[in-house]
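As structure tokens, the structure follows; a few thoughts come after it.
The complex appears here minus one protein chain, its other protein chains still in place.
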Amino acid sequence: MDRRRINGPAGATQPPVFDDVVSQGAKTVSGRSRMPDASRKMYLKTGVTPSASGSAYLEMETSAKPGASGLKLSCSVHGPRALPRSAPFSPHIVLSTHIKYAPFATKQRRGYLRDPSERDLGIHLEAALRGAIIADRWPKSGVDIIISIVEGDQDRETSKSQGEEAWDMMNALAGCITVAAAALADAGIDCVDTVAGGVAALVQDGGADSTPTIVVDPIPSDHAKILAACCIAYLPTRDEVTNLWFRGDLPASDMDLYTHLVEKGILASRNANCVLTNCLMETIE
Amino acid sequence: MSSTNHVLLSPAELAYLHASLSLTPPIRPDGRAPTQFRPLVAETGILPGTNGSARICFADGTEAIVGVKAEVERTVVGPEGEGVIVEGGEGEVEEGGGEGEAGWVEMTVEIPGVRDDDSGTAFLAAMLSEGLLADEGFVRRLWINRRFHWKLYLDIILISPPLSYPLPLLSLTTHLALLSTRLPRLKSEGDEDPFFDDDWAAAPYLFPRPNGKSTTFVSQTRPPITLLVMAVGNNIIFDPSKEELAVADVALAVSVTAGSSSSQAPSKHVPMDTSTEGRNLRLLSIRTIDPPSRLTPPGVANAANSAYGANAGQKTTHEAQATAEGEAVEGVWRAPRGGAKRMVLGALVQKVLERGGVVDEVLDALEGVDLG
């Protein structure tokens, strides 16, 4: 128990349970309203935390459905600054990434301590950004990149969340990569290119026997079943991938399916990159 | 994080290693072929108190043990789900065909000298469990009846210091431990409180053995294995040692499994010649490993080194900067910058999934381990 916070009642509290059970038993699929290759609209703004070296805020378009939330991220970058005297010498900038869901970000209330999935996201983000930052320009210094997931990409109405967290994590990671890139640019930290994140998924909408299709920027609740998904951090002008995270179940004999999925992931991150570049251009003007 | 442990190699050594690994064929420091694994010693059933266990020792001295414990747990029928059960009635859920939940498997990874809330450990655990859970058939095996299920605890412990990136070792050990895992035979029927046969010899394996001697075609799923592959230049190198990883351009962890897909659709058009040519592999997960090469100290080219008098005077700093950031100089180490080309990533994955390739070799070798 954390004595430094207010913990509330000793007994365990339960999140509300709703009565319209039967209709919720089967996952209601609303279907996708966008074209397979279209990403959701994204709002990106830099300079939201004036006291930080750089900061950015990202918001994904909320779908028309009531109760569904779009991803909302706030990122602040502190540094580059001198490493503490006790730290060993580093010829490069020491990157530390921190991703935390706000307590009210998801259907279930989150605690204040980071759970393993949040740490895992942090490592993914670190890998994605380390490839983009020109790290040897700041020896002996460190930079902190902190992202608060103010609201996750979730549908409040679907009570069956089984297995969807993993796909939600991919969407969150893609957003984190994009927002962190904007904040890094705002902080004036040199990068080889603007990195942006994108997700593509292989989905099956019409029952178990239908042909799966590949969509860009998927919302898990839009689809009956997600067979595989990949999240990609991509540098467009160098045509390079700094982070690739794939998860799913694909037959190895079908390399094409995998290649297509990655191509679409790159497309998604290109879409995100357009927004990012526009946002940075606006700031300059 | 364990992958970013500093490697004590000088820029000159790094440059030499990188150059020799970029040759065709690459020359590895320990003389292995690019696809060759380090020799290893494996045994199973080393922990009598567990449902399954394994120990693997790599030739470089790293060693891991994995214990699998299973406990019967009451299935928390989500209050929402209750209505569904009532609706469904008897017989709707076929025997052993209930749905599994990711929460039924709990995995902990312990690495000496690393705090247990370290992000790197969380990353390793997430990677290992990701492969396991991506296979939907796996959690379904833990289903006992509609009210109860097995809860599987996988404790993965590295008992040697992490001399190299421990992922392949941990993955192989986990694979073996799961292969040797047996769950007591169920004696009760239907949805009553489960009770089990106390005859351990009768306990079925969690991953059923191939029938008889037909080892050529294995129809059952196997636990996944996660392989570490890296690329240097155009060469693809399997199971890199710590030193090799320090000069990697890109490193990937790829989880694959063998066996028929439990999810029906995408595997439908798989050609039927699988039975003759090795296994029917499935790709479960891929993660980019941040290569420690990005953290290595860069070398200084002669042209930029004032000690060699090349650029004496005021303009040094500017030109040195330009050289340092400009084109690579032959034989001078520079930490890789930017990401990996698409083609390289594609080639890496392709190489792993190759039929009759490394995965088959590794799986064959692991099947040869006596499960006691």
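Going in written order, the chains are labelled A and B, and every chain counts its residues from 1.
Everything that follows uses one rule, which is that a residue touches a chain if its C-beta (ideal position, glycine included) is under 8 Å from a C-beta of that chain, and two chains touch if they have at least 3 such contacts.
Heads up, the rule we're going with is that contacts and distances are computed from a predicted model.
Chemist: For the chain that's not shown, choose its UniProt protein name out of "Ras-related protein Rab-15", "Ribosomal RNA-processing protein 43", "ATP synthase subunit D-domain-containing protein" or "Aminomethyltransferase".
Modeler: Matching "Ras-related protein Rab-15", "Ribosomal RNA-processing protein 43", "ATP synthase subunit D-domain-containing protein" or "Aminomethyltransferase" to the record, the invisible chain is "Ribosomal RNA-processing protein 43".
Chemist: Of the residues listed, A:P15, A:G31, A:P88 or A:G207, which one is in contact with the missing chain?
Modeler: Checking each option in A:P15, A:G31, A:P88 or A:G207, the one touching the absent chain turns out to be A:P15.
Chemist: Please output the residues of chain A touching the missing chain, sorted low to high.
Modeler: Counting only chain A, the missing chain is touched by 2, 4-20, 48-52, 55, 57, 62, 67-69, 74, 76-78, 98, 100, 102-107, 109, 112, 144, 146, 148, 150-152, 154, 156.
We take it that only the chains that are shown with their structure count from here on.
Chemist: Need the CA-centroid distance for the pair chain A / chain B, whole Å please.
Modeler: The separation of the two C-alpha centroids amounts to 23 Å.
Chemist: Given the complex with chain A, which residues does chain B contribute to the contact?
Modeler: 1, 78-84, 87, 99, 101-102, 117, 119-120, 122-123, 125-126, 130, 133-136, 252, 256, 261, 263-267, 269-271, 274, 280-290, 294-298, 324-325, 335, 337-342, 345-346, 349-350, 353, 355
Chemist: Across the complex, what residues on chain A touch chain B?
Modeler: Contacts found on chain A: 17-18, 21-22, 24-25, 90-92, 116-117, 119-120, 122-124, 126-127, 130-132, 134-136, 159-160, 162-163, 165-166, 192-193, 202, 204, 208-212, 227, 230, 233-235, 238-255, 257-259, 262, 266.
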